[in-house]
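Complex shown without one protein chain; remaining protein chains in place.
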Amino acid sequence: MTTLTLSRALNEGLRKALENDPKVLIMGEDVGKLGGVFRVTDGLMKDFGENRVIDTPLAESGIVGTAIGLALRGYRPVCEIQFDGFVYPAVDQIVSQLAKMRYRSLGNVALPVVIRIPCGGGIGAVEHHSESPEVLFTHTAGLRVVACADAADAFTMIQQSVSCDDPVIFFEPKRRYWDKGEVDTAAGVADALPLDRARVALEGADVTLLCYGPLVRTCLESAIAAREDGRSVEVVDLRSLSPLDTEVITASVRKTGRCVVAHEAPVYAGLGAEIAARVTEQCFYCLEAPVLRVGGFHTPYPPSRLEEHYLPDLDRILDAVDRTFGY
Amino acid sequence: MTTLTLSRALNEGLRKALENDPKVLIMGEDVGKLGGVFRVTDGLMKDFGENRVIDTPLAESGIVGTAIGLALRGYRPVCEIQFDGFVYPAVDQIVSQLAKMRYRSLGNVALPVVIRIPCGGGIGAVEHHSESPEVLFTHTAGLRVVACADAADAFTMIQQSVSCDDPVIFFEPKRRYWDKGEVDTAAGVADALPLDRARVALEGADVTLLCYGPLVRTCLESAIAAREDGRSVEVVDLRSLSPLDTEVITASVRKTGRCVVAHEAPVYAGLGAEIAARVTEQCFYCLEAPVLRVGGFHTPYPPSRLEEHYLPDLDRILDAVDRTFGY
Amino acid sequence: MTVESGGATTAALQDHASQAPGTPGTPGEAGGLVQLLTPEGERTDHPGYPLDLPAADIRGLYRDMLLVRRIDTEAISLQRQGELGIWASLLGQEAAQIGSARALAAHDMVFPTYREHGVAWCRGIDPAKLLELYRGVSHGGWAPEEHKFGLYTIVIGSQTLHATGYAMGIQRDGAVGGDGAEAAIVYFGDGATSQGDVNESFVWASVFNAPVVFFCQNNQWAISEPLERQSRIPLYQRARGFGFPGLRVDGNDVLACYAVTKKAMQAAREGQGPTFIEAFTYRMGAHTTTDDPTRYRLASELEMWKLKDPIERVRAYLVRTGQAGPEFFAEVDAEADQLGSRVREACRTMSDPPPLAIFDNVYTEPDAIVAAEREQFAAYLDSFVDGEGEGR
Partner (left out) sequence: MTVESGGATTAALQDHASQAPGTPGTPGEAGGLVQLLTPEGERTDHPGYPLDLPAADIRGLYRDMLLVRRIDTEAISLQRQGELGIWASLLGQEAAQIGSARALAAHDMVFPTYREHGVAWCRGIDPAKLLELYRGVSHGGWAPEEHKFGLYTIVIGSQTLHATGYAMGIQRDGAVGGDGAEAAIVYFGDGATSQGDVNESFVWASVFNAPVVFFCQNNQWAISEPLERQSRIPLYQRARGFGFPGLRVDGNDVLACYAVTKKAMQAAREGQGPTFIEAFTYRMGAHTTTDDPTRYRLASELEMWKLKDPIERVRAYLVRTGQAGPEFFAEVDAEADQLGSRVREACRTMSDPPPLAIFDNVYTEPDAIVAAEREQFAAYLDSFVDGEGEGR
């Protein structure tokens, strides 16, 4: 076991992927010499050369579009989108090409492309650098959508994503890049929890808290704080946003009878809606209260001096937890 | 009252808008001489000239981006996106610019831009011509999202959208373009139902059927068929998808105790999820069954010979209605 | 039923185009139109593109063009009869497509739009596959690598980036320069040149010096919009703004299209990077079968272009030079008739996929959402008793 930051764990995971398969490529803006603005690809160009670690022109549609071409040629490109808010120019290539080409080809084509997106707020950034666009990709069939929350998962999930034959949208919680965790860099990924499974991050009995990415830590902290009020909160780290691991989710909610979903993305038409609707449908008779959602507001992401109010924090999450006991 | 097709009603509505305000412009691919591939803008270039009805280069980001510039100059552009599947190249301009610029400017800027999108399937088209991308826009604060379902609403709602000072994403149910309805073209829009209100399209007592756009007609047909089984179905045409008219919705569900949402878009992470989650939260004690959703599958839109199976039809909607009575 | 396609007939053509040195496209850059066969069927020379094709090959090109035109005619009438949902006609663009496609090596990779039926033919794609798409039975469904022919792409311009990425893959495979070198070619229209993606692909191809040829069929129209809505200068000049050569070729001259493509592909394979070819041609039919061009263009324009018909001029040339006689033409016509009826038959006997095929090939590995929806839908279908018409 080694102690690594989440960012470093991703770096090690990518390094493993590059070592294990000569077809794996890294591409994006500033991923080479600079090692990415978050240093996730630090040193990779030096060690694997410019043919495998590609500093691209500044155009996200171009990045994804050429990655598709490289995948058609047998490569496994891992694209970095520098910040969440810059994935939008690539949406057409992702939604209409990357996600649909396997279907269009009747299975004759596989596109093992990973799109890494540092996501979410909380780092005091300027506009467009704190977005949470996941629901758009979960709504798009043909894509797998995952979010890692800690260093250990970062290390394994990025490797699993690279070896997955489907396109994977890989969300990285940017404000957790510097969080440290224990990682077994010697372990292979064969025995790891599969990419499409959720994980009970903390067991509890009274209420289920569903979360992913940057809010997993916040939810764990909320759960610990809730103990003081005598509440036992079960925290589930979803990990996979498409597909959802409904087994783990419904097992938890059947046990607790109450459920809160938290994400940074705006609540309105966000992924929490899907989770709430699904949980309600599948656990209708077990629910003591409606599934409540905590998330961003129906506003653009505010200037960073206001983000502490915008982002679901311990208090707002516990407020929702409390409200589920009001029914 | 005149009998008009939905497409013609839009044409008349646009004509009114062009007449009433010299700042209104029409722009898009083939909207001029051709009058649009669905003839919605037929004759407008001839009558209002090339300065006001603009055949643009073939690039959707360019259409929306230049429309924003025109709006900044005081114009009110109405953009046509030729088919739903071609809105994706414009997503960045819509999500990061059109939706956010008012917020960014602290209210110093208004962007009265309408983006018309013929949407949905059922016309036997090739790939990318049958998409239902509404959830992406409803998730984006700063946009109003509406869908018309019949000729009368088409006529008034397009005019209301043009005079709205916020950007409006205007969905047109393409397979209903040729449906006829009574339209009072002499009436102004001042007394019309506001753009953000839902409408009870058919009253009923046992179950609420929520729908919009192309499925309103299907749902009405379903409700009539359900009468044979002795079921009284209330059909609500949502009209506005962002914001939702929760008053009308919850009033209906409180009355009936059962609710089904239908849309053509894939169910997974679709707008139906938001509606289900919201209804459940607000009507928790009144619900006899979970809110059920009927919609497209978590697959790309299939080849058109399969679309009758993919699209929610009378049978699938009634199947869901039946299931709500199984709880 | 399977209809044979033209794939097998190409080999003979591979090695005749001469490999004149120099930057591809220089003549075009100078403003000229590369032409080797006049509308009247007279052979002309072009210093940059010496070409000496044996008679058999020219007859082969004629045959290809005639056959794909027949497929096209047949498809249009099938659409009229309700057998196809829609059809995008290649009428008038046969020379651009056959000339360029026959200039490719077997291992070169092609990225088409939705109108490249002639190119598809040359890559051995069964015409029935194209009908499947336009009938709504599939979204394409062939295996790109098997035919070295990508899937039809409907979103305008997207495939230019795929081609460029693919070409970067060729580079990484060390397949540039030397024996067995490869290149990619991507087809797109005049309208497509306005799309961001297409211009981004120019940036990429240029910056990475990728072995890709941009083959733009300027058929003068993007549905109802004339070229002036996309550019105020000739399209081939776009390339120079990105630092690579562009040229204009007579797109109705199959020999010229063959020669310029051959040279540009060779340059790409040798590591000289991308070339932009503007094939100046004309969409003689409607945009698709649902379009009505009389709303936006004059009949006289079409009449003018009919005089430049790509097939007629080859026929005239073959006749004049005695390289083909009535027998040959009768043979090809007969072949076309046969092909036509086979295409028609293939279309008529095509069966729809079963409903549950909706759920196939979304993912490579099983997906929980798809699996659950599939299961629920299967049960729903099963709930209908026979005769209600919903059975799988």
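Going in written order, the chains are labelled A, B and C, and every chain counts its residues from 1.
Following the convention adopted for this analysis, a residue touches a chain if its C-beta (ideal position, glycine included) is under 8 Å from a C-beta of that chain, and two chains touch if they have at least 3 such contacts.
Predicted model only: the values in this text are computed from it and were never measured.
The chain not shown here makes contact, within the complete complex, with A, B, C. The omitted chain makes contact with just one of the residues B:D21, B:D196 or B:E221: B:D196.
Checked against the full complex, the one of B:V31, B:L44, B:L70 or B:I169 touching the unshown chain is B:L70. Summarising the interface, chain C meets the missing chain with residues 193-197, 199-200, 203, 206-207, 209, 228-233, 237-243. On the side of chain A, touch with the chain left out of the figure occurs at residues 29-30, 32-35, 37, 55-59, 61-62, 85-86, 88-89, 124-129, 267-268, 297-300, 302-307, 309-310, 315-316, 319.
Take chain B: the residues that touch the chain left off the picture are 25, 51-52, 56-57, 59, 61-62, 64-75, 89, 92-93, 96-97, 100-110, 141-142, 144, 164-166, 196, 242-246.
Everything that follows uses one rule, which is that only the chains that are shown with their structure count from here on.
Placing every chain at the mean of its C-alpha atoms, the farthest one from chain C is found to be A.
Centroid to centroid, with C-alpha atoms defining each point, chain B and chain C lie 37 Å apart.
Chain B has residues 61, 85, 88-89, 127-128, 268, 297-300 in contact with two or more other chains. In chain C, the positions touching at least two other chains are 138-139, 155, 196-197, 362, 367, 369-370.
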